[in-house]
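Missing here is one protein chain; the remaining ones are kept as they sit in the complex.
When the chains are written out, they are named A, B and C in that same order, and each has its own residue count from 1.
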Amino acid sequence: MLELCSPLNSKLQAGRFGAQGETGIALGGRPVRDLWQIAGWGDFEAAAIEVLSDLGLCGLGSYSLASRAKGRTAWRIAPDKILIENAGNLSDYMSANLATLDLSHARTVILLSGTQARDVLSQLIAIDVTETAFPEGRFLQTGIHHVGVLIQCMGQNAFEIYAPVTWAETVWEVICENAKPFGVEIVAD
Amino acid sequence: MIRIKCPICGLRNETEFTYGADATVKRPEMGEQEQQPWVDYVFNRDNPRGWHKEYWHHVQGCRQWVVLERNTLTHEIGECKLAREVEQ
Amino acid sequence: MTKYSALSVFRHALSGNKNWGRAWRDPEPKSSYDVVIVGGGGHGLATAYYLAKEHGITNVAVVEQGWLGGGNTGRNTTIVRSNYMMPGNTMFYERSMQLWENLSQDLNYNVMISQRGQYNLCHSPGQMDAARRRGNIMRANGIDAELFDREEVKRRLPYLDYSENARFPIHGAIYQSRAGTARHDAVAWGYARGADQRGVDILQQREVTGYLWDGGKIVGVQTNRGDIRAQKVALCVAGHSGHLAHMAGLRLPVETHSLQAYVTEPYKPLVDTVISFGAAHFYISQSDKGGLVLGGDLDMYNSYAQRGGLPIVEHTLASAKALMPCVSRLKLLRHWAGVMDMSMDGSPFITKTPVDGLYLNGGWCYGGFKATPASGWCFAHTIAKDEPHEDNAEFTLDRFNRGYQIDEKGMGPQPNAH
Partner (left out) sequence: MKRLDTGGRIDRSKPLSVTFDGTALPAYHGDTLASAMLAGDTMVVGRSFKYHRPRGVYSAGVEEPGAMVHLRDGNRHEPNARATVVEAFDGLVSSGQNAWPNVRFDVGAVNGLFSPFLSAGFYYKTFIGPFKNTTKFWMMCEAFIRKAAGMGRGTYLEDPDHYEKRNAFCDVLVIGGGVAGLSAALAAGRSGAKVILAEQDFELGGAVLSEPIGGEDEAWVEAVLTELQSMENVRILTRTTAFGAYDGDVYGLVERVSDHLKAPENHQVRQRYWMVHAERSILATGAIERPLVFGGNDKPGVMLANAARTYLNRFAILPGESVVVCTNNDSAYETAAELARAGATVTLAEMRASVPSSLTHEATEAGVSILIGHAVLEARGKSRVASAVVVPIDASGQASGAPKTIPADLIATSGGWSPAVHLWSHLFGKPIYNEDAACFIPRSEENHKMQAAGTAMATTSLSETIEQGFDQGVKAAQATGHAKECGARPDHFMTGAYWQRGIEPIWAVVRTNGKCQGKAFVDFQHDVKISDIDQAHLEGYVSVEHLKRYTTTGMATDQGKLSNVNALARMSELRGMKIPEVGTTTFRPPFTPISMASLVGHEHGKHFRPTRLSPIHHWHVENGAKMTEAGAWMRPWYYAEAGEGLDEAYIREAAHVREHVGMVDVSTLGKIAIQGPDAAEFLNRMYVNGWKTLQVGRLRYGVMLREDGFVMDDGATARLGEHDYFMSTTTANAAKVLAFSEHLLQTAWKDLKVHVTTVTDQWAAIAVAGPKARDLLSNVFKGADLSREALPNNHFTYAKLDGVAVRIHRMSYSGELAYEVYIPSGYARAVWETLHEQGQKYRIKPYGTESMSTLRIEKGHVAGPELEGRTTMKDLGLEAFASSKKPFVGSVLRKRPVLEDPERPTLVGLEIDGATGAKSGSILFPKTGETKGHGDGWVSSTTYSPALGKNIALALLKNGSSRKGETVRVVNFIGNETLTAKVVSHHFFDPKGERQNA
């Protein structure tokens, strides 16, 4: 197999930078796994539920709450579009009622965590990201540095940021700039 | 800051959107061969001083086009709906 | 009426500046005029001035809802230039430039034309090619233009960002040395004084609320302080053209948008010219007082509010710092907004309308201030002769039906993109 190259290869070098003292932020990255979009029309929900239940996911989730099970996550990103990670290969579901699309290479994940992670997020997006407003399990579609991203809250201080691969470096760099005052550690794979 | 309550994503700042245009002009049917309806659609505007229905595109979000009611004089915000749910 | 000169200032100073007369009268309106001009901004006052001066039509009133020059004339970033490429625009703006060059003498009012030059920066080979095309059209029409490469720009404007760090490196610039700035308020006041001297009545604090009709013809205006009859009614209300046209039953190819302007605290001279960024909509100059005057993008949505939002402020200041990193610690003193007639091709209207008796001057987008003299001059011609001058022949409303879009940027029918 050919080598899979992360768009963040040049960035994911273990190390520490920014403010001395406490490390408020940890940054890392991982590739997305089998990310597929399903899209439909009219009775999209019925068609989607069929796919999701085959994948062991129950329910469509909401526009802010992902449906998660068995290591899979499904995000309702629009009325008639759902994005599923770890979906396997959904090409066989393509029909006149459902369009499936492989986006596994279109995004990469930036891992943002640490005691100051919410502060960094509040510098990047104009959305209330305090714990009550954006608790674990919720997701947001928004923009970081003018780039459309999806942010999944993984816990009190942990977030996964799904960024388009061709914009990933620029998003990463801007996150780093914003994180510097908190002290940053980059965690390589 | 125009704040738009996207029916999908919730209340967001205008910076996540791009502004479209007047949402009251109706695109002629594809088969329309007369020029004037197209000129009216593409170029001419009521341009009201007051309440205005307008398209915004949630590009850094759900990528839905929405129709927002907004007052062009006071910048008050009214209802926001998915464009696909608005009768033209 | 005092003729202004250093001598008159000296004479008045000796008498304690107690004997100055009014710059313009505050007359009671007559019941009827040959021409009523709606809008006492630069364009309306210039139109009145040239009607009187060039065409001998002095039975003219300018009706202004607020105070003279209180609209975009007093809100813009004061840049004058004639670097237009499209047929229909090129010679119109050059006429304006030539009128500017003699305006202070013509009006006996120092409108402070400062031909300090303007650079339009280019940030890619493609932009250099587009600049060359523009410059060549200018030169072919007798307008000055020069094209500089990166090294020449760096020699002339060493304080811009030429570092590796610049997101959009500077490849070069097109330069017009006759471009520059003028004192915006003075333009309104100078034209007002000139028109007033020639008999024009300037009626402030009088809002037009409707028209007087005789059948299908407009024969005057209704105002909040009484009706005024007129043979011809001429609109010079950019920003509100749509609204006033609507009262006459017209729908225009215009949207009204809000454009912000910015000024910093005053500093000793830092920028001796006018610089337009090519990588974002941004330009900068420095006023004689010392404030850096900045302009940027529209707020992008239709607005009549004369009030801007923060996103564009951020965007504009970011452009300033990207272009000229040394502005970082300088301080923004004030930002404000004007409302623009954004037309569907970015070019204006100076034309008779389909409504008999109604004439329209509007659709100026960003470009109204620099156009003021020629706008007044051509509009006066159009009103007086009932046909356009060749310089404004294409500024008609029907050009969209004909397909004659005068689109300097090639952006298409998207008003906020011009």
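Criterion: contacts are C-beta pairs under 8 Å (C-beta built on N, C-alpha and C of every residue); 3 or more make two chains touch, one makes a residue touch a chain.
Bear in mind that the values here come from a model prediction, so they are computed numbers and not experimental data.
Visitor: For the chain that is not shown, enumerate the shown chains it touches in the whole assembly.
Guide: The chain that is not shown touches these displayed chains: A, B, C.
Visitor: For the chain not shown, which residue from C:Gly16, C:Gly56 or C:Gly215 touches it across the whole complex?
Guide: C:Gly16
Visitor: What does the interface between chain C and the hidden chain look like in terms of residue numbers?
Guide: So the residues of chain C touching the missing chain come out as 4-6, 8-10, 12-14, 16-24, 26, 66-68, 70, 74, 87, 90, 101-102, 104-105, 108-116, 123-126, 129-137, 139-142, 145-147, 158-159, 161, 163, 165-169, 174, 180, 183, 185-186, 189-190, 204, 264-270, 279-280, 286, 288-290, 305, 307, 309-310, 313-314, 317-322, 325-336, 401-405, 407, 409-413.
Visitor: On chain B, what residues meet the omitted chain?
Guide: 1-3, 13-14, 18, 20, 26-27, 30-35, 38-39, 41-43, 55, 57, 59, 63-65, 75, 77, 82-84, 88
Visitor: For chain A, which residues lie in contact with the unshown chain of the complex?
Guide: Where chain A meets the chain not shown: residues 1-7, 9-10, 18-21, 31, 37, 39, 41-42, 80-81, 94-96, 99, 101-107, 119, 122-123, 125-128, 130, 133, 145-147, 164-167, 169-171, 173-174, 177-178, 180-181, 183.
One rule holds for everything that comes next: only the chains that are shown with their structure count from here on.
Visitor: Classify the chain contact graph as line, ring, star, complete or other.
Guide: Graph shape here is a line: each chain touches the next, no loop.
Visitor: In angstrom, rounded to a whole number, how far apart do the mean CA points of chain A and chain B lie?
Guide: About 29 Å, centre to centre.
Visitor: Going by the contact rule already set, what residues in chain B reach two or more other chains?
Guide: Where chain B meets two or more other chains at a single residue, that happens at 13, 15.
Visitor: Using the touch definition up top, name the residues of chain B that touch chain C in the complex.
Guide: Within the complex, chain B contacts chain C at residues 1-2, 13-15, 18-19, 21-22, 35-36, 39-40, 42-47, 49, 52, 54, 70, 72-75.
Visitor: Residue numbers of chain B touching chain A in their complex, please.
Guide: Contact set of chain B toward chain A: 8-10, 12-13, 15-16, 59-64, 82, 84.
Visitor: What does chain C use to touch chain B in their complex?
Guide: So the residues of chain C in touch with chain B come to 240, 242-243, 246, 251-256, 300-305, 307, 309-311, 344, 400-401, 413-414, 416.
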